[in-house]
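Note sheet for the following structure.
Here the complex is missing a single protein chain, while all its other protein chains stay put.
Chain IDs A, B and C follow the sequence of writing; residue 1 opens each chain.
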Amino acid sequence: MARFLFRRLLQLLFTLIGISILSWIIITQAPGSPIALTMDPKVSPKIIEQMEKNYDLDKPIYQQYFLWLKKLFTGKLYSFKDGRPVLEKIAERIWNTLLLNLVATLIIFSLAIPLGVFSARRPYSFLDNLGTFGAYLGLSIPGFWLAYLVILATVKLFGYPVLGLRSFVIEGLSTPEIVLDRIWHLLLPASIMAIHGIAGLSRYTRSSMLEVVRQDYIRTAKSKGLSEEVVYYKHALRNALLPIITLFGFLIPGLIGGSIIMESVFAWPGIGRLAYQAVLARDYPVVMTILTISAVLTLIGNFIADLLYGVADPRIRYQ
Amino acid sequence: MRHPLLEVRSLTTHFFTEDGIVRAVEDVSFEIYPGEILCLVGESGCGKSVTGLSILKLIPIPPGQIVRGEILFNGRDLLKLSEKEMEGVRGNEISMIFQEPMTSLNPVFTIGDQIMEAIQLHQKLNKRDARKKAIEMLDRVKIPSPEKRIDSYPHQLSGGMRQRAMIAMALSCQPKLLIADEPTTALDVTIQAEVLRLLREIQREMEMSVMLITHDLGVVSEVGDRVAVMYAGRIVEYGPIEDIFHEMRHPYTRGLLESIPQLEVKKTRLNAIPGQVPNPLNLPEGCKFHPRCPLRIEDCRREEPPLFEVKEGHYSRCLRWKECR
Amino acid sequence: MNERGMTSQIKFFWKYFKRNRLAVGGLTIILIIFIVAGTAPFLAPYDPGKTDVSLKLKPPSLKHYLGTDQLGRDVFSRMLYGARISLSVGFVAVGISIFIGILVGAIAGYYGRWVDSLLMRLVDIMFCFPTFFLILTVVALLGPSIFNIMVIIGLTSWMGTARFVRAEFLSLKERDFVQAARALGLNDRRIIFRHILPNALAPVFVTATLDVATAILVEAGLSFLGFGVQPPAPSWGNILTEGRTYIFDAWWLTVFPGLAILLTVLSFNLVGEGLRDSLDPRLRGRR
Partner (left out) sequence: MRIKTLLLFFPLLFLILLGINIIFVSSRPTPIVNQLIISSIGDASYLNPVLAQDSASSDINSLVFNGLIKYNRDLQGFVGDLAESWEIRPGPEPEITFYLRRGVLWHDGKPFSAEDVKFTFDKIMDEKTQTVRRSDYELVKKVEVVDPYTFRVIYRQPFSPGLGTWGIGILPKHLLEKEDINTSSFNRNPVGTGPFRFVEWVSDEKIVLEANPRYFEGRPHLDRIIYRIIPETSLSEMELLTKGVDHYGVLPHQYRRMSEIPFLKIYSQPSLAYTYIGYNLRNPLFQDKRVRRALTHAIHREEIVQYVLYGFGRMISGPFPSHLWYYNPNVKPLPYDPEKAKKLLAEAGWRDTDGDGVLDKEGKPFRFKLITNSGNDIRRDVGVLVQRQLRELGIDVIFETYEWSVFLKNFINAKHFDACILGWSLSPDPDDYMIWHSSQIEKGFNFISYVNPEADRLWEEGRKEYDLERRRKIYWRIHELIAEDQPYTFLFSPIGISALQKKFVLLERDSSGRETYRPIQMEKAGLMYDLIKWYVPRGPVMEK
């Protein structure tokens, strides 16, 4: 176990260095400058040169890389856009993103697994085929398009605000109503973000169930006189869910990428939007840090997935 | 004459696949008497496993379907029972063990859980008693330190141990009939013998009947009372073990027997049966064995021969059974 | 694999594939879209770039089947041409990704040892990046042109292919026919491309189909953020993006391109799954 951990950590470190170097290369090789973004006729070019110098942009690229690393670890890395510590900017938004993604994940798992399990119960029945088609529809729908249509529909139907973390005119609301308002603002974007996941995971669960149902031990369980229900929901389900647990770990990489569009559409103040704005503004410190952090989260996610799998599958635990 | 425990009459099981109908079991009849071991023998794909599964109605439906026949168990036709009633039979009155001990146990439950499940279900014991009973069963199948082993997961056991656990599980409710589908095939030779011996021992102790499905005539000779030889979904020869081994009346049985390597007889070459098992989707007309048969005549092509009674309790499905020795 | 073997394999595959009605439906739609894209100049009633501002934002009618946009361009004609762009983005991007994936996977799997570890580490690193964000960043930094978009999507999506091509190679290279080819002294390139690769192609084909669907969606997403194929070139993504400003005034600008993307992506997904079902022997005859 210790050796396994050590190996994993070493691997992690190696991957991390690779990630930071690669992203640094990508960013600094790009044309465009973070400073010359304003086209204000009252700004003289001398000032812009001075500003670039203040950001170390005149130094060689490799030096900039090490400066970035040093600043990141000493907490002295500031955003070009508003001069605030990058980590602070990320920290104040990450909870919003995590909340949104957590809810989306909960929706995915609580809807997709039952959907997949029930579909696989009667494969190729009408309902299963309907589910299959629905899942492909869900996988194929452009999320932002759907979001637009949904926002339009809800505003027309209910005339109630949908954008942002909460409603802004909340005078006269009781506490439970404020909670409901928050939930409403959370549920809509999370559900739309979840659609892809629901579609994918329900397919995955379904095929996993179908695979397991053909296993010998299912026949054994039946031969003991267990009812179909018990065999299906106890013996088969447990085995089918094993690989699904690992998917928890793979949710994280999609977190930031998947959030960019939805957070912009729903005016959700999270990491995805920060990342997008930073890209637009050539805010190198922020882009780099977000890329690195999400890579770290991914690595941690994979690691957790491995551990989870070990907990869930007795065959792994004792090896 | 004793009443048979199980009487299978004209059992016919087909699989309706998109490529056509697979007639896996066609018009199979036999009976098993209390306390005896009936061996169902044949090459793989001959329908012997399907026969076993059909008795417990464990055929995957669809594509499988039991087309006709009767399976009388203690006089009750199992085919007429509802699924609910069938659940009361499986594991309780009739149990089954399978070929692959590696894959036939659920990897995510301990063997104790899996044994207790059947006990709790059929004997309505509480958890503690069920556990006690499970330990007892493990002890009975000679698994060392059963109190510890009961909490093991299948992958922590060796193949032989696993098969013992399977047997313990199958026998935990004292069934009257055990269907053992190639129980030793996947095991090492030495362990095979042990497991067989165990099976025989317990069978005697519990006065239980066993339907032993195997392709291995060596196994049959060791434990069988009577033998049914299957080929292409049909029983081609059926009778007491001595008759089958010494007075076989079907060329297929003979072929099978000749292909067993026998240590005492010095033969340079095994007499394997020429040709291949026919495609189940496209069985030959007439006698299904005729393309491979050394004794075939024109009539064999034309129609399927019925089971001829060679002598009392010994049947053969060969037109030329008299010539076959 | 000889030619007859190939044909019979295709026949065999088709037999299973055609049972999947959804997949056949998807294939039909893809073929139609292909034909439409190929013959867009003949089918389009108008020049897709022709502006006539006096006709702007007209709802669908017999003259303009799908209405007109804010500059009076015919949406139907633009969508026909848009099919070309969306499909090319999908296919070229996937072509690049498959090429790299096969190359990396084959080299890693065939040579093994340090080459393998090095390449697989690279795959790990690439996998850690949040793909969409990475694509967005690079496209934004290099400037969004159709060429850049195709290349970047290709460069960031080859890892899956590489992984399973490698896995196939690891198992295939131990097989008899490869050992025999080696014993005959055939060179590595020949062994890789003539002997092993054809056997590993089936799953590549499946992912490629599914990846085309993803690539089309990614292009649409980039368009939405303003980094898609740049106007005035009409890709479905940017017709949709330009149109969303007018969502209250001209629903057809948003709805039709969205549906076109949905339908195309759906078709590729259905075909991909159909391929998977019929190419994977384990799943065969399941129905």
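Just so it is clear, contacts are C-beta pairs under 8 Å (C-beta built on N, C-alpha and C of every residue); 3 or more make two chains touch, one makes a residue touch a chain.
Please read these numbers as outputs of a predicted model, since none were measured by experiment.
Though it is not drawn, the left-out chain touches A, C in the full complex.
From the set C:31, C:53 or C:115, the residue in touch with the chain omitted from the display is C:53, counting the whole complex. From the options A:102, A:280, A:296 or A:312, the residue with contact to the chain not on display is A:280.
For chain A, the residues touching the absent chain in the complete assembly are 31-34, 36-48, 50-51, 54, 78, 81-85, 89, 92-93, 107, 109-111, 113-115, 117-118, 148, 151-152, 155, 157-165, 167-169, 171-173, 177, 180-181, 183-184, 187, 229-230, 233-234, 237, 264-265, 267, 269-270, 273-274, 277, 280-282.
In the full complex, chain C touches the omitted chain through residues 49-51, 53-54, 56-57, 70-72, 140-141, 143-144, 226-227, 230-232, 242, 244-249.
Convention: only the chains that are shown with their structure count from here on.
Here A-B and A-C are compared, and the pair linked by more C-beta contacts is A-C.
Centre-to-centre, using mean CA coordinates, chain A is 23 Å away from chain C.
Touching two or more other chains at once are residues 287 of chain C.
In chain B, no residue touches at least two other chains. If you check the complex, the residues on chain A that touch chain B are 215-217, 219-228, 235, 238-239, 242, 312-315, 318.
Listing the residues of chain A that touch chain C in their complex gives 11, 14-15, 18-19, 22-23, 26-27, 29-32, 123-124, 132-133, 136-137, 139-145, 148-149, 152, 210, 253-258, 260-261, 264, 272, 275-276, 279-280, 282, 287, 290-291, 294-295, 298-299. Residues of chain B touching chain A in their complex: 53, 56, 58, 83-84, 87-92, 95-96, 98, 100, 103-109, 114, 117-118, 121-122, 153, 155-156, 166, 169-170.
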